[in-house]
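Here it is, the structure in full.
Removed from the display is one protein chain of the complex; every other protein chain stays in position.
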Amino acid sequence: MTETVAPPKPLVVEEGKPQKGWIGQNVPRKEDKRLVQGEGVFFDDIRRHEMGYVHFVRSPYAHARIKSVDVSKALELKEVYGTLTGDEVAILTDPFFELSIPPGAHMKDYALAVGRVRFVGEPVAAVVASTRELARDAAELIEVDYEPLTPLVDARKAQDDDAPILHEEAGSNVVWEGVFDWGDFDAAVAEADHVVKIKELHFDRFSSTPLECSGCLVEYNRGTGQWTMYCNHQMPGVGAIWMAPALRVGIDKLRFVTQDIGGAFGNKICLHPYFVACCLLARKLNRAVQWTEWRTDQHTANAHGNERWFQEIEVPVKSDGTMLGFKVKAVDDCGAFPRYEPLGCIIWAQVTPGCYRWRNIRVDFTQVTTNKSPVSPNRGYSRMQHLWFTERVVDIVASELGLDPVEVRKRNYVKHEEFPYETPNGCVYDSGDYARCLDIALELVGYDSIDERRAEAESRGKLLGVGIGSTLDSGTNNFGQSTLLNPDLQFSGNNEVATVKLDIFGEIVVTLGTVPQGQGHETTAAQVVSDILGCTPDDVNVRPGHDTYWNSHAGLSGTYASQFAVTGLGAVKGAADMLAGEMKKLASVVLGCTPDDVELAEGRARLKANPEVALPFMALGAILNANNAGLPEDLEITLNCRYMYRPYFELPDKERKFGNLTLTYATQIHACVVEIDPETGVYEIVDYAAVDDCGVRIHPQIVEGQVHGATAQALGAATHETFPYDEDGNLLTPNFYDYHVPHALDMPPMKTGYIESASPFTPLGAKGMGEGGGAGIHAVCAALQNALQSRGKPIVTDSCNPYHRIWSLLRDPDASREGLEVTAS
Amino acid sequence: MKVQGEREFDAPQRIVWEVLNDPARMAKTMPGVESFDIHDERHWSANVKIPLGLGGLRMTVDMEKTEEREPEFANMAIRGNGVGAIMNMATAFHLSEAGTGTHMKWEADVHILGPVGSMGQRVLQPIVNQQVSNVLTALDAQVQEAKAGGGASPSASAADDSEEPAHDSAS
Amino acid sequence: MVDVNGAEYEREVDARRLLIHFVRDDLGLTGSHIGCDTGNCGACSMIVDGTLVKSCMMLAVQADGARIETVEGLAENGELSGLQQAFSDKHALQCGYCTPGMLMSATALLRSNPNPSEEEVRKGIQGNICRCTGYVNIVEAIKSMGEAS
Partner (left out) sequence: MLLREVEYARPASVGDAVRLLSSNDGARALAGGQTLINVMKARAASPDVLVDLQDLDELRGIELAADGTLTIGAMVTYTDVIESAEARARPILGEVCAQIADVQVRNRGTIGGNVCSNDPTNHLPPLMVALGATMQIAGTEGDRSVPADEFFLGVYTTAAGPGELLTNISIPAGRDDGFASVPIGKDGTCIVNAAASLGGGALRVAIGCVDAVPVVVEPTSDDDETVRSAVRDARLDPPDDVHASADYRRHLAEVLAVRAVEHARTRGS
C-alpha cells in the first residue's frame, strides 16, 4: 500500500555535504529482536519478592466535597498491607509546584484528592494487598462520604458569575490569560477587501491512548532514603522536578528506571501524582509496591489532549486571496488541574501563522479548569489545535469567497526562497518547500482527475470531497518560552546529553539522556556513532531505556517535542567526535605519530599513510583501561566521553512576547479524499497521501513509520476518537468499546512521499519529527467540508466528526453557518 | 436522564394514594428488594439487588418524601449507593380522578454516576425504561391488591417474596 | 495443568483469575501484554488448542488441560521465525507492545490461509490494536510471508 515518491530533484540546502555511511540507511532496528520475541521489559513485567499491588479508590463524582474516608473495613481484610488517604498525603507532602502566575499559581494539586474531588476517577485513597484482585476487593470496602457539588463541564461557562469555582484558593477557574498582538491587525482590516467572520470552532478532547497504560514498581531503600521507580514515565527529569519538592527530598533520592515503554505520545509525562502516592506507600509499608493503570483508568483519569474553543474569529482577506492575518479568542480547557499547563498557552505560538505569510495576528488566549480529566501534552501538543484552526480558516475563507483551496494555500504559503523565515512573533522557520510538498501530495491522490471521480462517485450516490492539511512539526523547544507565561520561571534554552565510551574489550558503549518509546533511538544512535568511529552499528552497544543512576542526562533530557534527531543525536555526535579524538590521540602515542596521521576505519585506528599499521579498538580500550604503564602523564584522555548538546537560543522578549521558540520546523502536507453516504452521514476515506519533509533522514524507514503512526492517530481523532462528558461530568467514552481507535480495517490505503530540506541549524541537517502536527485531522475536516459543498455549504466546525455530526450537517447545514459572515472592508 | 409518563388505575384515588404512601407496598413495587426499613413516614431505606440478566446490581437505597399534597401530589428524592454505581433520582407524581378510576402523571430525573454509569451508558436508557415499566406494573398489582383487600398493608419485611411481581418481567 | 509452548505447568488457581494474569503473573511469561480491560485490544492474544483467543476473556481454569501457544514459543532456539523476521525487516513494530498479540494473530491467520490478500490480512488482525504504526507495515510484513510461501 505504501508508495514512496522520491522527488525529481531532492532539496538539500547544505550543498556539497552528501550523507554517506550508515546515516540515511534502513539498518535493522536493534530493539526489534527482543520485542518480536516478547522479551522486551515493560514496567509491568518486573516482579519483586513480597511486593504489594496498589489499587486506587476513585471518585464517582465530577465535583464533590469529601466528608469522610473510612479505610477500616479494608484493613480488616486478610493480606491487605495498608492504605493511604488524602489526609495523610496533605501531611506528608507539599502541593506540586505550579508553572503559572496567579490565579493558576494558587491551585493546589496533591497525589490524592484532599478535601475535594474535581473529576470523575480522581484518586481519593489507595490500598495495597498481596494480589491485584484482593487490592481491588479491598478498595471496594473503603467508604467515602461525598457532598456533591455542581460540576463545571463547559469551558465557555467557566467565567460566568454563577460558575462553580473548582479551586477556591485561586478564586477563579482561570489558570492563565494573556493577549498576543503582533503586526497591526486593525491596519490589516483596513487594507483588506473582505473580512471573513467565524463565530466558533471547537477542537475536541482526545488522546493518543498508548496501548500500554501507565504504572510503576516502587522500591524504597530505608538506609539511603532513596526510591527506585521501574516505570514508563517518559520525562523523568521533569517528573523528578515535580516529585522531589513534594516529597521534601533531594532530587537524587528519586531513581527512574525504564527499558521498554509501550508508547507514550506525551500521555506519560504527568504521572507524578500516582508515583508520589506509590512512593509514600512503599515507604509507609516498607515493601515494594506495584501500580498498574487499567484502560478505563487511563481514559478517565490520566491525561487527555487539550480541548480548545476558537471564538469571534476575524480574517482580513484581499480579493486575490491574500490573507493578511487573523484575530481570535481562544478558550483552552485543561481539565481539573493545570499540571504541565499553562505551557499549552504558549506552545502554539511556535507556529503562530501556520505555514502562511500572515503578518497581523491578535490572539486573546484564556485557559480554564473544568471538572474533567486533567490534560497533558499529547502528540502535536498545542500546535495541533492551533494548526487545525489555521487550516479550518483557510478552507472556510476559500469556500466563502469562492476561491480554490489549493491556490489560496500556494498564494499564502511561506515561499521556498524566503527561508530562513521569521514569523511575526520572532520564530525562525529553518527550511522547507511547502508548495512542492503540496504538489507531491496532490499528485499522489490524483488531484487532476478529481472532478471525474466526483462525478463517478455521484453516480453511485456518494458525495466525494478532497481536502488538504498543511502543518508544521516544530521541534527542539527554547524553554525560554515559558517565561512569556511566567517571568519568574527559571527555564530557558534546551539541552541533551549522551556518553560514548570505548570499553576494555574494545566495545563501544553509548548511553542516552532520552527515554525511548519505540522511536528506535538505539538504532539511530548507533548509526551516528558508527559513521564517526568507522565501525558498524553492530559494534555499538546503545544501552536501552533510561536509568537516572546510570545514564547521562540533564535537566531538559527526555523524549518529547520532536527533537531526538536534533538534540539526542546531536549529543551522540558530539560525544562520538570527542571519543574519536581521544582514540586518535591514544593511537598516535602508541604508533608514534600525530593524531592527524591517524584515521578510524573498519574497527581500527590506523595510519592514513599505511593502513597496515593499525591498532584494533580492543587494543586501545585495553591499553588505557588496564595496561597503561608508560603512557605519558599529560595524556589527558578517558575514552569515556560525555557531551552536552545545547542549541543556541536567546531569551524571548517578554513585553512583545517575541523570540525564537523552536529550532526546527519539519513539514507535513497531507491530502485526503472522502466519500460520504448522504443518506446516513457514514463516510470513508478512499484515498490518502502524506508528504513529509524533516530534513536529512537518518533512518528513512523509521521516519516513514512515524508518519504512518501520526497519520493514523490523526485519522482516529478526526473520525471517532473523542472524550465527551455528560452534564454530570461522566466521561462517555471510558474504554475502547466507545472510544473507537482505528483498527486495521478502518485505515485507508496510505501513500507517502517526501522531500529533504536539510536544516541549516542542526548538527546533522536533520529536524525533529514524529508528531505530525495533526495533519490528518485538518485534511479530513477539509475533505468533509468539500464533499458537503453541494448540500447547502455547511462548514465543519469540530475537529472530530463522527457519523452523527455529518448527518446533522446534512440535515441542517445552516446551523453550522450561524455567525459566519463576509463583510466588505 | 428524564423519564415521564401517565397511567390509569382502575381504583379510586384514595386507594392509589394510600399505596403510593405505604412504604411496605412500595417496597413490593421496587425491583429486587432484599430488605426494607422505615425510619419515619418521610424516610425509608432498602437494600436492593436490581436484576440485570448478567447479574444483579446491589445498592442501598435511601428515599425521602420531600413534599406532599394529599391526595394528589408527592415529590421524592431517592439516592442509591452501590459499588461502582451511584443513582440519584428525583421523582414526582400527580393524581387526579378519572371517572371511577385514577389518573397518574409522573416524572423522574435519573442520574447514574460511577464506572457502571460510564461503562453501561449506551444501555442505561433502555434499562431505566424497562425498570420503570416493571415498577408501574407492580404498582398496578399493589393497587388491585389494596382495592381487593381493602388496603390492608402487608408485612414490612419484603425480603421473602421480593422476587415477584417486579422480578417476573425482568428475569 | 496446562502446556505452554511445550512446557507443562501445574498450578492452583483462583476461579476468578484471568488466563492472561495466570500466564503473566503466575507463570512469569510476560511476552503477552494487556492493553485494555474490555477485550478490544488483542495485546493478550494467544493460541489455545489451535484457536486464536484473547486471553483476557477467558478464565485460567477454563484452560485446564489446554495446549497454549504464546509469542515466547515462536522463535526456535534463538532463531526468529520468518514472520518475526518480516516484522523487523518491514519495520512493522515501533514500541513493540502490541507486537506479541499481533504476531499470534498473524500466525493463526497464516496457518489457515498461507497466502492472504490485503483485505484478508486486515480482517485477520482486526482484533489487534496498534497505536504506533497505522498498520501499514504490519500488513506489509504479513503479506510478505504469503508471497514467500
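Here the chain labels run A, B and C in written order, and each chain numbers its own residues starting at 1.
Just so it is clear, contacts are C-beta pairs under 8 Å (C-beta built on N, C-alpha and C of every residue); 3 or more make two chains touch, one makes a residue touch a chain.
Keep in mind it's a predicted model, so treat the numbers as computed, not measured.
In the entire assembly, the chain absent from the figure touches the shown chains A, B, C. Per the touch definition above, the residue from A:Gly40, A:Gly104 or A:Pro742 contacting the chain not shown is A:Pro742.
Which of A:Arg136, A:Arg543 or A:Lys654 touches the hidden chain is settled by the complete complex: it is A:Arg136.
Residues 132-133, 136-137, 140, 294, 296, 679-682, 719-720, 724, 732-733, 737-738, 740, 742-743, 745-746, 802-804, 807-808 are the ones on subunit A that touch the missing chain. The chain not shown here touches subunit B at positions 51-57, 83-85, 115-116, 119-127, 129-130, 169-171. If you put the missing chain back, the residues of subunit C touching it would be 14-16, 18, 21, 34, 37-39, 42, 45, 51-54, 56-59, 61-62, 105, 108-109, 123-124, 126-128.
Keep this in mind: only the chains that are shown with their structure count from here on.
Per-chain CA centroids place subunit A at a distance of 29 Å from subunit C.
Look at where the CA atoms of subunit B average out and do the same for subunit C: the two points lie 49 Å apart.
Counting partners per residue, subunit A has 296, 735 as the residues that reach two or more other chains. The touching residues of subunit C, counted against subunit A in their complex, run 14, 16-17, 21, 24-25, 28-38, 40-41, 43, 70-72, 74-75, 80, 84, 87-89, 91, 93-100, 103, 118, 121-123, 125-140. Contact residues on subunit A toward subunit B in their complex (touch as defined above): 60-61, 120, 140, 148, 296, 300, 726, 728, 730-732, 734-735, 738. Listing the residues of subunit A that touch subunit C in their complex gives 1-2, 26, 28-29, 31-33, 35-40, 42, 44-45, 47, 132-133, 208-213, 260-263, 265, 292, 294-296, 517-520, 701-702, 704-706, 708-709, 711-713, 735-737, 741-745, 747, 750.
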